[in-house]
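I am attaching a structure below and will ask some questions about it afterwards.
With one protein chain withheld, the remaining protein chains of the complex are depicted in position.
For reference, chains read A and B in written order, and residue numbers begin at 1 within each chain.
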Amino acid sequence: MTTAFGDDERTHAGRGDALARWIGYHPVAALIIAVVVIFAAWLVLAPWPAGFEDVFGKKRLFINALINGITLGGLYFLVASGFTLIFGLMRNVNLAHGSLYLFGGYMGYEAGQWSGSWLFGYVIAFVSCAIVGIAMQFLIFRRMEGQDLRQTLVTLGLSIVFSDLMVWVWGGNAIQIDTPDYLMGPVPTPIVVAVKSSGETVFLQYPRVRLVIFAAAVLIGVGMWLALHRTRIGVMIRAGVDDRDMLSVLGYRVQLLFVLVFAFGAGLAGMAGIVGGTFQSISLGEDSHFLLASLQVVIVGGMGSIPGAALGAIIIGCSEQLGLVYFQNYATMLTFLIMVVVLAIRPQGLLGRR
Amino acid sequence: MALAQITDSGPIGAETTQRGGPLSRWASQHAATLILGVLLLLLPTVTGDFILVQVAGWAMILGIIALSLMFLAGYGGMVSLAQMTVAGVSGYMITVLGASSLPTISLFWPWWVAAPLAIVIAVAFGTLTGALSSRTEGIYTIMITLAIAAAFFYLTLQNWPIFNGFAGFTTIPAPVAFGINWKHPLPLYYLILFFAALSYVAVVYVSRAPFGLALQGVRDNPRRMEAIGYNVTAHRVAAYAFAALLAAVGGILMVWLNNQISPGSAGIEATIDLLVIAVVGGLGHPIGAFVGAIIYVILRTFALDALVAVGLDGRRFQTIIGLGFLVIVLFSPDGVIGLWRRWTARARSAQERNGP
Partner (left out) sequence: MAKVDGAGALRPGEERPLSTIAERMTAAGTGNAIELRGVSRLFGALSALTDITLNVRPGERRAVLGSNGAGKTTLLNCVTGDFPPTAGTVRFFGEDVTMLPPHERIRRGLRRTYQISLLFQRLTVRENVYLACRGVSRGRFSFIRTRASDAIMQSVADLVSLVHLESVIDRLVGELAHGQQRQLEIALALAGAPRFILFDEPAAGLSPNERGDLVAILTALPPHIGYIIIEHDMDVALRVVESVTMMHNGRIFKEGAPHEIEADPEVQELYLGGVHA
């Protein structure tokens, strides 16, 4: 049984056994999954035969879409993990999360313009969003302890106001954050894209900045997981997610914990805003887009679970990108269908707890 | 202050000892409603077409759709953000099946085929939404329904073969039926009034029927309801189906009134505005949906001028909506009708104290 934010120490030791047992209980499912994994690996690693390409299109298109999806998943993870942390601990569905993303993006852009440093933008984005988060939790939500629905409605109201104010300040134009020079350009990868008629293999070139950001997202995710499982604060957070009533035993520190978590989640969303501004662009409407993405990620991956957010983010990212390439008019339907299937089979999400 | 309080009306099967037949008893209990009804019937005699259709008519349509949200949230404890989407599905379906400006997509079927079919499709969609949200804990309902609403918005935006993308459709007239052209302001107004009154009465009546009472029981104590023989999930899904019927009717009227439909009609902003309407009006009684709707429409119609008059940017309407919503949620979560109830209760007790 998965506990909050992933498996606990007890199950780690027996993980090999558990896998063997699962395969024993579900031989058919295991076989199907094995076939799918092998096929997926072949799709990615091997050059595609000509006949295959005639039907499915160029491998380059597929690989690009796939890796775009994975790196987009990194971005979605950054936004959704803050969202899921806030919900997991405080049972507050933070509908202003998209606004925080957008605000962070704008602030990061302004900071970058002013200072000339892309990285400095991240600091400003994190700090400014964290401050907003602290204000929200400390000034408003603290007074509504236990009224989950009411808190959620407040976040909705705030998102309406924030959204409009941001349009007022920054207008409706899309803003693109420039990739810093040291991250520009493509990077060669070992993935085969095609074999030329001369016999020379062509390898995929992929933008460096996207790979770097993805690596950073992975590092942040691992860092969060470690913090949750190896620090005292992390233990308190996980305990609170498991059983909120228990937190009252801990007394006054609870409010501090809530403020910290809200600030951190908000700050993460803000940093994600810069990432999004660099990958794509930021503009009005992106707050709704990323709120929706967060919702989809946690519905699929499971609420209150960081590994769930990671899994959900990769799935949603890939389905979005692959859908755009292959089913243009019905791309959103693919993501929607995935959501529906997960809700039908496992309503608490793939890695969620009941 | 509860966000959704129990609605009033007496206990089931209670006897009264008032004189007069059942009709006169009902009339005296519902005097305010009757007066309002008469006023609405006579409205065309005192106002022009604009107020009639764009203010009163539009408010009543939003009220019908908000009523479907109120039914689920107030009686069922399920805050569904997909009700505007259901109305959108219904509106788009009648456009695609019936008449519009795009013969390449619309099928131009007669209204008595297109409208019922559009309603059926929308109700099926609403029921599916319910089926997806009913098996999870209450707070997830907002998330799941918002995700569904957003997904539909992006679908209508990106899809051209059926939904014609961001351009949408125009020229979707109400039909000519029974010798009346329902497109004209006066018939359209009465058509809307009829359905608004019908939905209101239906919801009030059903709230005390076994269906409605069971739903309220499910809201208050789902575990207990299971333990006395109710299939809680079935009741929730059935509630979504009933609410979808209301929203679907609202969607068709919406399309006939606006004479156009586009992704923004049932988009994320419209979805959230609907929740604002329902909460500001008050989730505790069906009239709240209409109260919220008229406040919203009046604000929307006159906000531009009012904002400019105080020297602010006239386009900051959403900020006003958001702030108003926040004020209600923070200080009077049971909405305007909650304020009204408390005010009249205080006035009554003051009257009793001052006494004869």
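Assume a residue touches a chain if its C-beta (ideal position, glycine included) is under 8 Å from a C-beta of that chain, and two chains touch if they have at least 3 such contacts.
Values in this document were obtained by computation on a predicted structure and should not be read as measured data.
K.L.:
Can you list the shown chains that the absent chain is in touch with?
P.N.:
Touch partners of the hidden chain, whole complex considered, are B.
K.L.:
Which of B:Val53, B:Leu132, B:Ala196 or B:Ala214 sits in contact with the chain that's absent?
P.N.:
Reading the full complex, the residue touching the unseen chain is B:Ala214.
K.L.:
For the full complex, which residue in B:Met60, B:Val206 or B:Leu253 touches the chain that was left out?
P.N.:
Reading the full complex, the residue touching the unseen chain is B:Val206.
K.L.:
State which residues belonging to chain B touch the missing partner chain.
P.N.:
Against the left-out chain, chain B lists 5-6, 11-15, 205-206, 208-211, 213-214, 216-217, 220-221, 223-232, 235, 238.
One rule holds in what follows: only the chains that are shown with their structure count from here on.
K.L.:
I'd like the Å distance between the centres of chain A and chain B, where a centre is the mean of that chain's Cα atoms.
P.N.:
About 35 Å, centre to centre.
K.L.:
Over in the complex, which chain A residues touch chain B? Could you list them?
P.N.:
Spelled out, the residues of chain A in touch with chain B are 91, 93, 95, 140, 147-150, 152-154, 156-161, 163-165, 168, 288, 291-292, 295-296, 298-299, 303, 328-333, 335-336, 339-340, 343-344, 347-348.
K.L.:
Within the complex, which stretch of chain B touches chain A?
P.N.:
3, 79, 132-133, 135-136, 138-140, 142-144, 146-148, 150-151, 154-155, 158-161, 268, 272, 275-276, 279, 313, 316, 318-319, 321-323, 325-326, 329-330, 333
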